[in-house]
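A single structure is presented below for examination.
Note that this complex is displayed minus one protein chain, with the remaining chains in position.
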Amino acid sequence: MKQVFGRPESLVDVASHFCPGCHHGTIHRLVAEAIDHYGVREETIGAASVGCSVFMYDYFDIDVVESPHGRSPAVATGVKRSNPEKFVLLYQGDGDLAAIGTAEIIHAANRGEPLTVIFVNNTVYGMTGGQMAPTTMLGQRTTTSPYGREFSQDGYPIKITEMLAQLEGVAYAARVAVDTPAHLAKAKKAIFAAFEAQVEKRGMGMVEILSSCPTNWGMNAIEANKRIETEMIPYFPLGVFKERKGSDFF
Amino acid sequence: MTKSFEKGNVAIAKAAVSAGCLYYFGYPITPQSDIPEYLSGVLPGLGGQFVQAESEVASINMLLGAGSTGKRAMTSSSSPGISLKQEGISYMAGSEIPGVIVNIQRSGPGLGGISASQGDYFQSTRGGGHGDYRTIVLAPATVQEMYDLTILAFDLSDKYRIPSMILADAMLGQMKEPLDEWKPELGIDYGHSEWILTGAKGRERRRVKSLYLGDGDLAEHNWRLAEKHKRIAENETRASVDIPEDAELVVTAFGSAARIARTAVDRAREEGHSVGMLRPITLWPFPAEEFVKVGEKGTPILAVELNTGQMVEDVEIAVKGASKVSFCGYPPGYLPSPDEIYEKIMEILKGEEN
Partner (left out) sequence: MPKLEIREERCKSCGLCIEFCPKGCLEITDRFNPSGYNPVGWMNTEECTGCAICARMCPDVVIEVFK
């Protein structure tokens, strides 16, 4: 018998701390498959972020440096500039990348740092217990928007991928989801493309992944998974927003 | 050895290059911008990298990243910028990542001004960011020391896996003096191959981090850092001590304040008074033992600082009341003349001090 599906080698064989149904685990598996596919495990240095995502250093079988909240694009810049031959991987949540670390991601992108950025958008601060994030949907109730997010008070959910796609330094920018088998297949393709942008030294490759947080959304895993399609995708459209094949930037 | 006539800031930049630092990350701020200006011209030609970051916060985190791979790297700024870097310095201390941070102090609090100050003594010597940690703090008083102590900062930082700071100020950064540019021995094995991130090739993966969630793990980590701090204090404390046997008074000051105080001490000596000079070179670890020796004789001490009284607290802690400690402070925006300090010395010697 031949194994047709199994755990990727770069995904450490331990139980994750993620809640039941949380998409972080799925995304980890896809990223590990990309690490295996491009054969970069032994050349990879990860820059961990702060939030549920920090435990990438427990789950990927790679070297990892921890970063202060939101700063992993700067930390990764330091790693990559002093080690241009290494593969540098970032895995950031929406609080980390889209709020406290907005300056760091925009300027790393604008400099065209050849980094691979996995951006997990689950519209909420997960680890701190479900507070409003910059990506929280209008009307969404969180522990700090108990009446629902209201634009006159909190502004609109931020569309990071559209913003980053504007920057010349970004070689690849896409938004994907992992809520259905069809979306999963596209997500895998996008993650691979974001790896290739770095492997081919074309600039930053980033993928925003719409993700569920059943615990902090107050839903079970199935309901949370469905919310991606019914509420998130209509506001956060899926697709490839930037694909620059040539390396004319450099 | 090359002889030159150099600005203090440039001496630091040249020392970094001599120390094998190929990576610099910074953000422009007066009065230290000569450092990035010099390195932006030199590093690319050496196969290094100069990155002008979008912020002080980003630049310290770039330093953290480069340091985690064992590469010698530096950032520099001035007081308000150093405040912004404290987050990254705390993470570097917690993760035991080497790196050199230069603070060419200007004045505060707040935007303050751009004149010389020693107002960041507490910030530098108490860690500065959150958590229970220290950084090595070296206080040059001449352009030559800007060079020498920068090289030492790299060595100590690598040796102990701890961020090192150069604490100078606008006066030292902007003044020109003769400089001997010597080359240190490079390629010393600090055991970095045991922990740096290079990609998990042929070995277990590594993690450079400061997060410890296991029961008791963080306490253990903090105690380990404390042990390291103790080891540094025992081995790396430095001071310039010039105290006659029969000293009636010991003047203490660091950095640029020490230059002015020294002139006053020399004048007092010329006039027949036995006055000592004790200049801490490492502000952390503080040369407390030297002050204990002064205290054992009960010799009075005069601390001179370009602030309203910071290092003087460490002097008082060291002497534990055994010597009378006087203070003469000059907050930013005004620099004392040696005569003013001389007058203060004479007041104390004549018992006329208020």
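We call the chains A and B, going by the order they appear; numbering starts again at 1 in every chain.
The definition used in the following text is that a residue touches a chain if its C-beta (ideal position, glycine included) is under 8 Å from a C-beta of that chain, and two chains touch if they have at least 3 such contacts.
If you're wondering where the values come from, they're calculated on a predicted model, not measured in any experiment.
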item: Touch partners, limited to displayed chains, of the chain removed from view; value: A
item: Contact partner of the left-out chain, one of A:Leu184, A:Val199 or A:Val240; value: A:Leu184
item: Sites on chain A contacted by the missing partner chain, in the whole complex; value: 1-7, 11, 15-16, 18-26, 29, 180-181, 184, 214, 220-222, 225
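Everything below uses one rule, namely that only the chains that are shown with their structure count from here on.
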item: Inter-chain centre distance, chain A versus chain B - centres from mean C-alpha coordinates, in Å; value: 39
item: Complex contact set, residues of chain A against chain B; value: 41-45, 47-48, 54, 57, 60-68, 71, 74-83, 86-87, 103-104, 106-107, 111
item: For the chain B and chain A complex, residues of the former touching the latter; value: 22-23, 25, 49, 51, 53-55, 57-59, 61-69, 71, 73, 87-88, 91, 95, 197-202, 205-211
